[in-house]
Every structure is written in C-alpha cells, then in structure tokens.
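Working notes, beginning with the structure itself.
The complex appears here minus one protein chain, its other protein chains still in place.
And now, chain A:
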Amino acid sequence: MKRPDRGAGNCARNHEAPAACHETGRGTPNPARNKRTTAAVAALGLAVTLAACSVPGAGGGTSDEQLAGGRITKPVSPDKVKKLGKTDLRIIADSGEQGFLKKFVPLYEKKYPNVDVKVETKAFADFSKTIVNTMSGDNPPDLVQGNQGYGVDGLLVQSGLLRPIDDVAHAYGWDLDLPSGATSQLRWSSDGRIFGSGNLYGISQSNEYVGVFSNKKKLKKLGIEEPKTWADFTEALKKAEKNGEQPIMLGNSDQYPAEQLLGTIQAQKQSVSASRAWVNGVPGTTFATEANRESAETLRDWAKKGYLGSGYNGVSSDDAVTKFTGGKGVFLVAGAWNAPAIGKQLKDDALFTIPEKPDGTVAAAGSFGLPWHISAKTEKTDAAIAWLGMMQGEEGAQAMADAGRLPVRTKGVTMPDKLAERQAAAGKRLLDDDGQTYYFDWASNSMMTTIGSATQDLLTGRLGTDAYLGKVQKDWKGFRADQEKAAEKKSGADK
C-alpha cells in the first residue's frame, strides 16, 4: 500500500538506523518497533486467551433428574395454571410457525389469562443451529421447538435439557390419537444415544410428508387419470413421456429433493418398520437392502430415460415449484408443505395424492413437523403442558389449518381450500396406516450431505447402485460407531 516518496520521509524505510530515526521523527512508523509492538500485543493476546482456556463444553445433565413440575395424571386445568399467578411463558420457535402462532397465541392467552406468551422466532437455519446453545444457557425458554434426529433433539436429550412428557401424553390421551409407531420419532433413550424408543420428549400438531402433485387440466389433456396406485403412477409416467412431456419436475440443487424422491419410491418397496429401524440406527440394519437397491435402480432408470428432464441438479427446489406451476412437468414429487405456493397458481386444479402400495396401504417419506419440547429447567411446567395440550387439541389443529398447514388431527377441522382438503385426507390416511417412513437424512448428522451429493452422483450415473448404497451405509456405520463410543464413555464416566 505504501508508495515511495509520499512526503513521509525516508525514515520509515530506513532499516539500518532505527536509533537515529527515533531522534528525528517520533510520529513516523518504525518497522523495527512495529515488530516489537506486534510481539507485545500478541503476547498480551495470548495471555488473555489462555486465561480463558479450558475444556470446551458443559458437563452433560444427569438423566434421572426429577421430572420438572412433577408428574401429571390428568389434563392441566385453567385453575391450576392460575396458581402460577401473573406470569409469562417464553417460547422459541422456527419462523415457519409464525402463521400458526399468530392464530394460536391469542386463543391460549384467552383460555389462560394469567399467562403472557412471549414468542421469539428464528429462521430455520439460525434456529436449528443455535437452539441447543440457547437451551443450555442460564435462562432457557420454557417451551422450544427442536428437530427430529441426532443433530438437535438427540443433543438436547443427551444434555438433559428436555422434560420427558410421557405423563402428559398419557393424561391427554395422545396415545389414542396417534399411531404408536409414528411417535417413535420423538422417543429417545435417556442418554440421548438411542433414537426411536424410550421416553417421549416432544410432540407436534403439524403433519409433513412427501406426495405427488399434479395439474388437473394437464392430466386431462394427456388423457391421464390421477394415479391411485403406484402402478397407475408409473404407467402415467410412461404415457407422459410418450406424449413428449417431462413426466416429473425435479429441482435438486439443494440436494434433498432427489433424496425425497428416492424416499417416495422406497416407501413403496420397503416395509415401513424396516425403513424406520435403519433411520433410528438399529444395529445390524443396512441401507443396502434389496428394496433399496431396486429403488435406487428405479430412480437411476427414470433419470436415464429422461423422466426427470435435464439439468435438475442445477435447479433449486423453489424454482422447480415455479416451473411446475408454469406448466413444465406432469408430476411434482415434493413435500406437502409446497401446497401454498402451488395452490396460489393452480387453484382448484392442483391435485395431490400418495399412490397406494400393492397391499392397499399408503406409505411415504414423512414425519411430524418440528416437535415442541418442554425445558427441563422450566418453573412453569403447568403453563407449558397446558400449551401442548391445547395445541394437540381441536383448537390447535384448527389454528394450524387456518395458517395453511396440515394438522395431525383432522377430526372437526375445516380445511381452507380443496388442495388442503386433499392433503389432509392423504395425511390422515398416512397416519392411520402408520406409514411415515421418516427421512434418510435423520440417520446421522452428516447424512444430509452424504446422501444428498451421492444421490446427485447416482442420478447422473457417476455412482453405480452398489457404490451408492455402500457410500450411504458407510456414513451410517461411522456415525453408529461414534455414538456407541460416546455412550460407552459416558456410562464409564457416570460410574
């Protein structure tokens, strides 16, 4: 940056005679002195930071801590909540919940007038990355949303930050409403290392799963009925291709949509329990099953035949939705949560279904929406339980529907439009058949990236089917080994 002879005098560049320089110009920078100053500052910095050095992280909480607020045996009444006096209930939620919260918070505050709900929402990316740290802080919120899988929920349980809510589920009769298989996505061993069984740590009113969108007008033009079964669906793909249409619209630059497409195919071929067992990390399970191999081959085959068009790896999922509503592609295999964007364009022409399996049941890549958890440190357990109870009831379900989302509970709920009605019906059937197969990327913390990029490679033929299955399984295995090592270390430390 320094340019020569800019009136600064030669002193600055006179390396040979620092002492002489000192006499003539105090203000000019002296390289020799600069170096020493830097050294001094660095030494000081080192001292400051070393003082703060210790093993990072906090000790894990103990698993058998007393249940915050005591066990409950019947639903919490407004009178019981009143005993808390004038109080506030602090909540941190994903920003995707804003619509729901706007409808639901006033209902809650009306029913429990002594409670003032204080909501903080964050965009999902920020939220899922900071929630664990927030919860382990000194002043955690009373209620919080997590995320199924090891990355968020597992860590929260490992650190003893969540109150188990089996007593709540029992008291409110959720056991009756929800298939027991589906709630396994919210269950953990108390050390947070085994996913899929153990205590219930959260609950959700939102239902999210992947299905098949189509455009009524377009199907009519091609002479295709909306597919009822998987056989209908594959037949329709062939017909669309023959008519010069791109059968499936796919935008996979975010890497997860093709994974969900694979999950949709796989749900047809593999039993739901087998899919879940692998995601949950049951020892001895593998990704390289015959059904998964067939599914991967089908996906590759579709790509090869041009069913997915070209350039899908360079199209974002949002752009794919826009292209689909703009008339490109006959089907869109995507999350039900895309409905608002699709319904806005296609109105009542938007169709949605989950094709039936050969045995007449339905199964699909899907799960509950982000679960709600009660902090283990809360002093307002009753208010928090009342929140969950009301959310899982009819009022919560209606608020969810009014916010344009799909509630888990559909009985007595009015859906806002035709598309939502179709989705609610499909969602209810999926729950009744206990057909949510979860998502592959829950299986390990790194699976999202591993399977995401590997599926891109599979689609383009860069990875053969066997290599693909092996790559995914290798990630799973590595993660299982890490989990077991950590669990062993912990049980050793507890003794």
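Criterion: a residue touches a chain if its C-beta (ideal position, glycine included) is under 8 Å from a C-beta of that chain, and two chains touch if they have at least 3 such contacts; residues count from 1.
Methods note: contacts and distances are computed from a predicted model.
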| item | value |
| --- | --- |
| From "Sugar ABC transporter permease", "NADH-quinone oxidoreductase subunit H", "3-isopropylmalate dehydratase small subunit" or "MinD superfamily P-loop ATPase, contains an inserted ferredoxin domain", the hidden chain's UniProt protein name | "Sugar ABC transporter permease" |
| Selected from A:Pro78, A:Pro113, A:Gly314 or A:Gly412 as touching the chain missing from the view | A:Gly314 |
| Contact residue for the chain not shown (choose from A:Leu101, A:Ala182, A:Val272 or A:Met448) | A:Met448 |
| Selected from A:Val132, A:Ile165, A:Leu219 or A:Ala334 as touching the chain missing from the view | A:Val132 |
| Residue touching the undisplayed chain, where the options are A:Val76, A:Val115, A:Leu155 or A:Ile354 | A:Leu155 |
| Footprint left on chain A by the chain that the document does not show | 1-5, 13, 18-19, 22, 26, 33, 36-37, 41-42, 44-46, 48-50, 52-53, 55-60, 128-129, 132-133, 136, 151, 155, 158-159, 252-255, 309-316, 319, 323, 445-446, 448-449, 452-454, 456-457, 460, 462, 489 |
